[in-house]
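A protein chain is absent from this complex, but the other protein chains hold their places.
What follows is chain A.
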Amino acid sequence: MNFMASTQPENRLLGPQSDSQRTLYPYVTGTSVVALKYKDGILMAADMGGSYGSTLRYKSVERMKPIGKHSLLGASGEISDFQEILRYLDELILYDNMWDDGNSLGPKEVHNYLTRVMYNRRNKFNPLWNSLVLGGVKNGQKYLGMVNMIGVNFEDNHVATGFGNHLARPILRQEWHENLSFEDGVRLLEKCMRVLLYRDRSAVNKLQIAKITEEGVTISQPYSLKTYWEFSAFKNPTQGAVGSW
């Protein structure tokens, strides 16, 4: 054992034993989640990939889960931290149900709870390495929010995590409008997911689209997008690029 264990470093964050007690880097990660509000509720899309660094190791990871009666949670980032968050939320919903008083936690409340958890973990330098998308409908009110590992949280008509922020949000800013129909919403999400599939190296072509309305949650069966690789720019990608081979 460690003979110098009697004097532990005062700041537990510095010192040999401290590093095994906090998250330093993620290991198995999920990539972007994209979500938007539509006429009846929220639509969310995420692929089913779990990457181990640059290896696309797990191809059937469900990164969207229903929470209670009114919410849907999608996560990108470290998958094991997502599973831990699901356990916290499970306990939260269980205690809420046990009151049996006709009330239940809505998406706004769940989002706030998650924000507190993420921010407090960040303050202890032991983050849950995720970017979370929380969407839901309660009493006719649609809600869509996001919170990430440093505790930044906000609410908007359309959100995305990771690469989705750079590739999908510009598309959504142009083409999103109030009261999208279900078909239009799915088409828009698929457009975003297709761009991500072409350009994000950790994307896999197996995705699910989830919908949450006042009636409840439906998560689609996994399916793949049709891709087109005959674009002339793909044929000879380095033409004109100086120094490329």
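Assume contacts are C-beta pairs under 8 Å (C-beta built on N, C-alpha and C of every residue); 3 or more make two chains touch, one makes a residue touch a chain; residues count from 1.
Going forward, contacts and distances are computed from a predicted model.
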item: UniProt protein name of the chain not shown, from "Proteasome subunit alpha type", "Alkylglycerone-phosphate synthase", "D-2-hydroxyglutarate dehydrogenase, mitochondrial" or "Transport inhibitor response 1-like protein"; value: "Proteasome subunit alpha type"
item: Chain not shown: contacting residue from A:N97, A:N123 or A:S181; value: A:N97
item: Contact footprint on chain A, counting only the chain that is left out; value: 87, 91, 94, 97-98, 100
